[in-house]
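Only a single protein chain was left out; the remaining protein chains are all shown in position.
On to chain A.
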Amino acid sequence: MSEQLVFTYEIPGDDFTRAGEASSAIKNKLKMLGVENSAIRKVAIAMYEGEINMVIHAKGGVLTVTISDEEIVMVLADKGPGIPNIEKAMQEGYSTAPEEVRSLGFGAGMGLPNMKKYSDEFHIESEVGVGTTVTMKVFI
């Protein structure tokens, strides 16, 4: 088995100012590893959107990033309200974000679509009342 590195981040709920800390830290690590810019960009954007989503909808969660020489795997797991209709949630512009979030410039309904767009593999599992787990892969 090839070597891999695992990083785990607790994403705090309801603190917008801290969303993006994890993606920023990972971005710097990827640069130190010499990963291609295009892959770093995909990871940074997808992960930031994921962090924001966890803050807005799920009062935080856990983000686990696994880096190997083939891929970067990001798993975002929360114990939030869950998504009743995933198909609808994946549509661009569809948003259930509360007004106070939209007034801050978030909640444009591009979060999940962007996460899918910027990852090479995207998988989402959700159960209402239990939580949501998103797995994103970016190949390097």
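Worth pointing out:
One rule holds for everything that comes next: a residue touches a chain if its C-beta (ideal position, glycine included) is under 8 Å from a C-beta of that chain, and two chains touch if they have at least 3 such contacts; residues count from 1.
In this section, contacts and distances are computed from a predicted model.
For the chain that is left out, the UniProt protein name among "SDR family NAD(P)-dependent oxidoreductase", "Glycosyltransferase RgtA/B/C/D-like domain-containing protein", "4Fe-4S dicluster domain-containing protein" or "Carbohydrate ABC transporter membrane protein 1 (CUT1 family)" is "4Fe-4S dicluster domain-containing protein". Contact with the chain that does not appear here is found for just one residue of A:54, A:67 or A:112, A:67. Among the residues A:33, A:86 or A:130, only A:33 touches the chain that is left out of the figure. Panel shows chain A; residues 3-5, 20, 23-24, 27, 29, 31-35, 37, 40-41, 44-45, 48, 67-69, 140 of it touch the chain omitted from the view.
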